[in-house]
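Here the complex is missing one protein chain, while the rest keep their positions.
For clarity, chains are labelled A, B and C in written order, and residue numbers in each chain start from 1.
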Amino acid sequence: MSATTASLEPARGWTHRFRANPTSWIGVAIIVAVILAAVFASWIWPLDPLEQSVVDRLMGPSPEHPLGTDSYGRDVLARLLHAARISLLIGVLSIALAMAVGSAIGIAAGYLGGWFDAAVTSLLDVLLSFPTLLLGLMVVAMLGPSIENLVIAIAITELAPFARVARAPTISLKSRDFVEAGRALGFSDLRLVVVHIIPNLLSEVVVVASLWLATAIRTEASLSFIGLGVKPPTPTWGGMIREGFENILDAPWLAVAPGVAIMVTVLGLNLLGDGLRDAIDPKVRRD
Amino acid sequence: MGEFLLRRVALAVPTLLLAMTAVFVLARVVPGDPALVILGDQASLEALAALRERLGLDRPILQQYLDFLLGILRGDLGRSLVTGKSVWAEVLAVIPYTIELTLAAIVIGVVLGVPLGVYAAVHRNALPDTLTRLFSLAGLSFPAFVSAILLLLAFAIELRWFPVISAPKVDDPLDRLRHLALPAFNIGLIMTAYVTRVTRSSMLNVLGEDYVRTARAKGIGMRAVLWRHALRNALIPVATVVGLYLGTLIGNSVLTEIVFNRPGLGKLILGALNQRDYTLLQGLMVFFAGFIVLANAATDIAYGIIDPRVRYK
Amino acid sequence: MSAHPILAVEGLEKRFAVGGGFLRRASQVHAVVGASFTVAERSSLGLVGESGCGKSTLARCLLRLVEPDAGSILFEGEDVRRMDGPALRVVRRRMQIVFQDPYASLNPRRTVLQTLAEPLRVHGLARGTEIEERVAAAIAEVGLPADSARRFPHEFSGGQRQRIGIARALVLAPRFIVADEPVSALDVSVQAQVLQLLEGLRERHGLSVLFVSHDLGVVRHVCDRVAVMYLGRIVEEAPVPEIFDDPLHPYTQMLRAASPVPDPKSRFALPRVVGELPSAMEPPAGCAFHPRCPAAMPRCSRECPTLSPVGTGRRVACFLHSPAP
Partner (left out) sequence: MTEVVLEVRDLTVEFRSGGAWHAAVRGVDLAIARNETLAIVGESGSGKSVTALAVMGLVPPHNGRIAPGSSIRLEDRELVGLSERSMDKVRGDRVAMIFQEPMTALNPTMTVGEQVAESVRAHRGLAPAAAWKEAERVLDLVKVPSARRRMTDYPHQFSGGMRQRVMIAMALACQPEVLLADEPTTALDVTIQAQVLSLIEDLKREYGLGVLFITHNLGVVALIADRVAVMYAGEIVETARAEDLFHEPRHPYTEALLSSMPRVDRDIGELQPIQGNVPSIRDIGPGCAFAPRCALAQERCRSERPSLAATADGRALRCWVRGSLP
């Protein structure tokens, strides 16, 4: 219920509340920094992330290699920056896919109701409570690791939250008087859904997207850590931790640097999403 | 109440069927030939055919599905391709470790998270609230394996307070606890972050309710209002959300088990993956799906116990 | 007043399944039971009763926003219940609805212009600048400031929003309007403004109105005739001054007595109302009102009285007023 009242709040005001919240600014700053780092990786640090050098194995931090080198003698900073691209790419693509398909399912279930809704809801309940990681792991294990399959696997694990977040407000919007008025005015179902329902639940879906993007990045890293990520030598944060973990006693920085990168990125997204949610949810609004 | 219980348990049956069907479908969407995936490109045609027969892949899909369901009905989750042992035997051998770990994490999460969430809600927008919010967001931002590695580095490798490899002696309770501490702390803190967050927002909602104002108007004192009126109602959503979080919790314990090299379902899954133990994986999925569906039913029943409105609906 | 009805409803029924689900049979609520009435051209019929009596469901059935289960709805001689999609679209230009909650009845993300232009576009009634002209005319007619078109609903007060809702109902130039508690969410001072507006529009456009309300005072002021509902049935129908000054059905009498009047002289008559509204899922046998009725007879718990004519132009469903059996 709260969901709908939130989305029906007047547009004016929520941007103001978002801007008034200092933690959301930290989130924005972090995300912008990570995106810039990923896009301009080669300019920021021009070393080749794939170039191996046997003599330079497992070197500690130094001016030539600020974050040291890994067990193949590759520069960790360069790998870290290039890995940001893969992580963000997989995260954004999978969320876009999950958002499109999940919201469509949720809106359809909520609007049509009846047995279709009942079937979708119980399927979602299972999907929602199934361990995200295990689900992703099974899917990648079955399909084989590749960027496309990772995107699909992560999208599948995040269908349910989007479907749920779109379904609840659809149900309450459907019985709102302005939709009822539209029916009385002879508008088609398609028009009611597209013009009158979707715009009113969009903001909520976007908030969920920013929060689940954080989870997507975490899931991708976890899968890479288990060994189900993008195939080496392509650098990914999870994969780097996996390789670093093998040398944890000799070169702990190998695991720590990408670990911190994931953490900061995910924290940034969570701060941003949290700020957005607080801004549109009137219940937690600061008076 | 009895009727409510019965209804809720009966409701789990179709959900379970749906979940099993999902596992079956997922296990069959493997592009190409599972036998080929398992045995690799170099396998002989005979070996492939033999494996296909063993997996039942040569039979019609409908019959495979029925066999699969009948097997589950008899409690048969299949046998490991690698060890030949039943999936049940494999699971039972390690599950006490995983249960121990997740239970410890839940206890830590609830014991620390609920009071912290209540405290933050009562002092909302003040400094302690902001700190609590930041803490819980940070906790939620750690992938379980990253925090596990950091804990390992700090407390096991640098400070040497705890063992690096968490493989306890079964009959020594003190040793078990020592090996449990770091992994449980790892998931427990993430769980705490989560419970704190949910408790805080749920508590904030409840504190704005009319009946809290009514209770204040009775003059029964802020403490009684908080604990008797607000918390009980605030815990209802917390219980459901924690129930939903079980999935993530299991995922976190898998990752933690891998980092601490601790026996449990996590290592079992990883082993099955590495050895392409297709049947063990499928059996584990069935196991998890069944477990999750039942856990959901249990959460709903708990919900009914706390919230009389659900019971009488 | 011409006797020619614009709307003639006969034997309208609506049941809802309530609760139910897996392993549990749904109970049925008979929300509207055999409702029959007519609304004369250019007149306004009030539909009153307490919450849960089915008045709002009945109103929505007329527009088929809720699908009735049985009965006929003749609007300008055509049966609305038998219409297919296209015919229903056409008839919806001529029947419109105004809602209770001015906050819920407008899409918060559409400007007033968008809200009012959309029906014109969908029905292809106007294009280009003509749309803006017609919208501007509608805005002026309901007494909103001229600069309202580009503004969003949240920039208006409750009373102004209700004016927008009325403008939306009027923009297709309907003949008949269902007003579902149109003023009950408004402050007293604003309520009078909206009632006055509705009155004026009704006269200027020759509209017929079904006015749903729980407030007898409002209904007395705006309606020509009134139908009183209790637990899904119409129990009395009569022209306006009579039904309030001389109610026949014991329920109408109770309702009238319980309705507050701004005059302290009537205070010691704080009416002794008996009992509460029974559950609509298990209505009492016989006349649904008999458990609360001061004049109940043994017969009332066995048989249900039908709505029968009494005197001139009145109908009542009560054995006190029906010819002896």
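Heads up, the rule we're going with is that a contact is a pair of C-beta atoms (placed from the backbone, for glycine too) under 8 Å apart; a residue touches a chain by one contact, two chains touch by 3 or more.
None of the values given here were measured: they were computed from a predicted structure.
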From C:E67, C:D147, C:D263 or C:E282, residue that would touch the chain that is not displayed: C:D263
Given B:L36, B:L112 or B:I306, the one touching the chain that is not displayed: B:I306
Residue of C:S43, C:Q96, C:S148 or C:Q191 in touch with the missing chain, whole complex considered: C:Q191
Where the missing chain touches subunit B, by residue: 124-125, 209-211, 213-222, 224, 228-229, 232-233, 236, 306-309, 312
Missing-chain contacts mapped onto subunit C: 50-51, 157, 159-160, 187-193, 195-196, 214-218, 220-222, 241, 244, 254-267, 270-273, 276-277
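FYI, only the chains that are shown with their structure count from here on.
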Chain at maximum distance from subunit A, centres defined as averaged CA atoms: C
Identifier of the chain whose CA centre is least distant from the whole-structure CA centre: A
Result of counting contacting C-beta pairs for A-B and A-C, higher pair: A-B
Between subunit C and subunit B, distance of the C-alpha-averaged centres to the nearest whole Å: 53
Distance from subunit C to subunit A - Cα centre to Cα centre, in angstrom: 49
Distance between chain centroids, defined by C-alpha means - subunit A, subunit B (Å): 21
Touching two or more other chains - residue numbers and ranges from subunit B: none
Touching two or more other chains - residue numbers and ranges from subunit C: none
Residue numbers on subunit A that touch subunit C, as the complex places them: 8-12, 176-178, 180-187, 191, 195-196, 199-200
Footprint of subunit A on subunit B - complex, ascending: 14-15, 18-19, 22, 26-27, 29-31, 37, 125, 130, 133-134, 137-138, 140-146, 149-150, 152-153, 157, 201, 204-205, 208, 243-244, 246-248, 250-252, 254-255, 258-259, 269-270, 273-274, 281, 285, 288-289, 292-293, 295-296
Of subunit C, residues touching subunit A in the complex: 60, 63, 65, 88-90, 92-93, 95-97, 99-101, 104-110, 118-119, 122-123, 152-154, 165, 168-169, 172
